[in-house]
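Heads up, one of the protein chains got dropped from this complex, but the rest are sitting where they should.
And now, subunit A:
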Amino acid sequence: MDRVDGVDDAFIELDGVEKVFEVRRKTGFLKRERRQVRAVDSISFRVERGEMVGYIGPNGAGKSTTIKMLTGILTPSAGRLRVAGIDPSRERTRLAHRIGVVFGQRTTLWWDLPLVDSYRLMHRMYRIPDARYRENLDRLVELLDLADLLDVPVRQLSLGQRMRGDIAAALLHDPEVLYLDEPTIGLDVVSKARVREFLRELNAERRTTVLLTTHDLQDIEQLCKRVMVIDHGRLMYDGPLAGLHEAGESERTLVVDLERELPPIEAPAPARVVRVEGPRQWLAFPAAESAAPLVARIAAEYPLVDLSVREPDIEAVIAKMYAEQAGRAVS
């Protein structure tokens, strides 16, 4: 195994990894313009064994390209990439035994067959020893509450049930790392909670390294201590979730219902009214500050009926980060 000196537990390592696609565009009759698109642009990061990392970014940012390189589906154009000491694109099938992958929108289960049949296929395809297979299946069935679903054809499962089924399928061979691409997309609140709870336990008890891409920032808030933000193929942020709020200067929103329509509330800066709709007003204030003084002040000066605080929308935070980067790039 080749390891970088001095780094003992880096499980996933990327060093200046790039992925360039050549896109051909029609510019006229039979005329094609070749253009290079840099989907991933010199990304470097390390993930240690047992970490749980959120990987976020808008559509087309390069998230899935990165995951595809990490799983060996795509070959990087440049840079060095190792997962468990293996070069994924060169030894795809060897790596396959050590990783689990869940594609949120593409099931790997057999549509017309009972759920358990798909598991039996995994058992044989991954050559999982019988005892270990039984043990893993029993544990996953219990944790993911699949007991009543094993004999049900997959086509009859709900989206949430199927996702749980897919997650179990990806873990039967005891992978050391689990990649999840949008694991909670389209799930109802209960199913989401169950999936998150399971991932937390998996990570805590078995030290499985988890890398997940998601649009649902609650996934990240509830699961990941570390978050990586990617846009235009570049790693824009890598650190704790809390730091992301600061980096993006995010704001919380105080929604105030007054007794009647009034002119915008005069709030102490930096809080300010961002929207007025009849008796309801929206005030933005820095996420890092407490809402209490602001609420006290409004309650004292205005005829208050009701109020609520909305947490910052990370999508907005990230959007703001992108805008700032773009602004910096221009100037």
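The rule is simple: a residue touches a chain if its C-beta (ideal position, glycine included) is under 8 Å from a C-beta of that chain, and two chains touch if they have at least 3 such contacts; residues count from 1.
Quick note on the criterion: contacts and distances are computed from a predicted model.
S.K.: When you check the chain that is not on display against UniProt, which of "Copper chaperone PCu(A)C", "3-hydroxybutyryl-CoA dehydrogenase", "Phosphate transport system permease protein" or "Transporter" does it turn out to be?
M.R.: Listed in its UniProt record, the absent chain's protein name reads "Transporter".
S.K.: Out of A:71, A:184 or A:209, point to the residue that touches the absent chain in the complete complex.
M.R.: A:71
S.K.: Contact with the hidden chain only, please: which subunit A residues?
M.R.: 21-22, 39, 65, 68, 71-75, 77, 89-94, 96-97, 99, 101, 103, 106, 108, 110-113, 117, 121, 124-126, 153
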